[in-house]
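Reading through the structure tokens given below for one structure.
Every protein chain of the complex appears in place save one, which is left out.
Note that the chains take the letters A and B in the order they are written out, and that residue 1 is the start of every chain.
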Amino acid sequence: MNPLPSEEYVYKCTTACAGCTSSLSLRYVLKAAGPDTVLVVPACCTSVLQGVYPATAMNVTVYNIAFAAAAATASGMAAAFRRQGRPTNVICYAGDGGTVDIGIQSLSGAFERGTDFLYICYDNEAYGNTGMQRSGATPIGAVTTTTPAGKTDTKKDIDRIVAAHGLPYMATACAAYPQDLYAKVKKALSIPGPKFIHLLSPCPPGWRYPTERSVEVGRLAVKTGLWVLYERVHGELTINPVSKVAMKRPAPIEDYLRIQGRFRGISDEAKSALRAAMEQQHRRLLAEEAGSC
Amino acid sequence: MLTTATGNRAVAAAAKEARPGVVAAYPITPQTEIVEQIAAYVAEGSLEADYIPVESEHSAMAACIGASAAGARTFTATSSHGLLYMHEMLHWAAGARTPVVMANVNRALGPGWNIWAEHTDAFSQRDTGWLQVFVASIQEAYDATLMAFRIAEDERVLLPVMVNLDGFLLSHITQSLETVDVGDFIPPFSLPHAIDTTRPRGYGTLTPPETYYQFRWDMERSMRASREVIAETEAEFARRFGRVYGPTEDYRCEDADVVVVALGTLGKEAEVAVDRLRSEGVKAGSMRLRWFRPFPALDLSGREVVVIDRDYSFGFGGVIAHSIRSTTRAEPYSVIAGLGGQEVTYDDIAGFVRRREAGREDWFGVSD
Partner (left out) sequence: MFEIRIHSRGGQGGVTAAKLIAQAAFHDGRFATAFPFYGAERRGAPVVSFVRISDEPIKVYSQVRSPDMVIVLDASVMDVIDVFAGLREGGAVLINTTEPLAIEGHPVHPVDLTGIALRVNLVVAGSPILNTPVLGALARIGLVSREAALAAIAETFDDPRNVEAAKAAYEETRP
């Protein structure tokens, strides 16, 4: 394994929660992107974890923007940079609410018109910044402050929605697999046009597990098969070996659910729905990779 | 060059002359011809710019903010519901000090659907931190758009500017237009706080109460300074191109006993009413308000005032009538007229003046 670059663009003085995977992911993203980068951040946990003006924990340019506006802002920025001949990376770093809910229109628009940028959705499966309300990305059965009895609807499949835009590059990742995340960001930024990376972002206060277990929760998500690591380059899908193994010999999903307070008391129906959605996704991805769809 | 153009074409021609680097826009009646024309300039190569065909007005303004922050001159155009859909980003553009220039073709708001002239769309944005100017001819639409770039981008201002023109009454009519070679009237775009990744900074970072108010005060300081910048820019425009503009256009006001205050085409039509009234022995004058933000200091002392509002603030009154009431000692006769494109002629305006009654509000066409 190659060590990641030692340069840090996210300093230790962030105001993120202990055990925050979003800030951890951002460290890896920026190690891959380097200093000639503008991070466009809509309302989300990252709006807060940068620190409080006039201080900032970030050593790259961060452009904060309104909740629904990240991808559109990136469109304007990317156009201006290209016009000036500047190779600056434009990276949106947005939560799941800003991506799958309020930001989906501007996201779709920017993808459709071919904006040259990378959009990263760090998905903690709820509105974390406002105290864990349900989002379209919250999985069925999860307790949030607005689904006190557990969510009754399944998680919106943003990846299939994004895939329908025919991007040259899209991938899933998780900070529990930093080398993989780093390599995917590197590859994404080497390809012109719109790119998308969907990060699973375990959240100790929101998912209700001890702060030191974020990496373990991320690994369990992958090993149970609930979170599949893959990338799709110009339409060609490659599933990560770790996920291939998980599809064949999955760890029991109870291992993943049990350590998270948000799934305490999950009904059998919700658990079945979770499993069914997972199995359907596995079938779909395997068929696609085999070229039979 | 002397030619003829619609209001929309005149605005597009002026925007082109200003050489924006990025234009992001979404179509809406009656503005669409502006962005169609700019898309055509870009396609034919007469304007070297990126035309970003966004999927909404909210995104249009977001893209303009992003492009401006990245160092490009930006322009967009909208109207009515489009302007309202942008509302959040209008605040953002002003707060981020991105000097975007936008044409707004004034149009009524639904329901019911109505595509005709009204000023409520623009006045609903009065607290966003945008400068707003209202024009009353094709030539003025062109001239004001050119000046808007210079004013917005002046380091003493760095606030966005909205150029308002009445839907259909200006956007779609044809009049003569003298275009100019702008030369160095508009300096190259230079934003002091433009993104420079070699000097990483946080833009719009979480800002606590102890510092937030300072940014707001800074916006107001710039808004106040803009009066001087506007005056300088209009003076320089007059020197170079020979056409004179100011915060108001005053017509036969010097010895007037009664002054009609209105914006846009109603303010021009009022001049014809003034001539009629003068021929009847009524010493009337017209003061067409050009700038709405910053709101100009008006001298109305010793005159009776008739204000025509093509807008309404429900539960309060005509926006201009109340603005005059709160910034002068005048107690105007307030007429609400022209909503949703309601036809208002110079004869009607003369009638308002004849029927004036200080402190009263009447809705034109409503009798109850």
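Please note the rule applied: a residue touches a chain if its C-beta (ideal position, glycine included) is under 8 Å from a C-beta of that chain, and two chains touch if they have at least 3 such contacts.
All values reported here derive from a predicted model rather than from experimental measurement.
**Q** Using the touch definition given at the top, which of the shown chains does the missing chain touch?
**A** Missing chain, whole complex, touching shown chains: B.
**Q** Determine which one of B:173, B:206 or B:282 touches the chain that has been left out.
**A** In the complete complex, the chain left out is touched by residue B:173.
**Q** From the list B:149, B:346 or B:364, which touches the chain that is not on show?
**A** The missing chain is touched by B:346.
**Q** Sort through B:268, B:293, B:325 or B:356 and give me the one touching the missing partner chain.
**A** B:268
**Q** Applying the definition given at the start, please give the residues of chain B touching the unseen chain.
**A** Listed in rising order, the touching residues are 2, 4, 30, 115-116, 137, 166, 168-170, 172-176, 265-266, 268-269, 271-272, 343-346.
In this section, only the chains that are shown with their structure count from here on.
**Q** Any idea how many Å lie between the Cα centroids of chain A and chain B?
**A** Distance between chain centres, rounded to whole Å: 42 Å.
**Q** Using the touch definition up top, name the residues of chain B that touch chain A in the complex.
**A** 21-22, 24, 49-50, 52-56, 58-60, 62-72, 74, 88-89, 92, 195-198, 200-208, 211
**Q** In the complex, go through chain A and note every residue touching chain B.
**A** 35-38, 40, 47-48, 50-54, 56, 58-66, 68-69, 71-84, 88, 105-106, 108-110, 112-113
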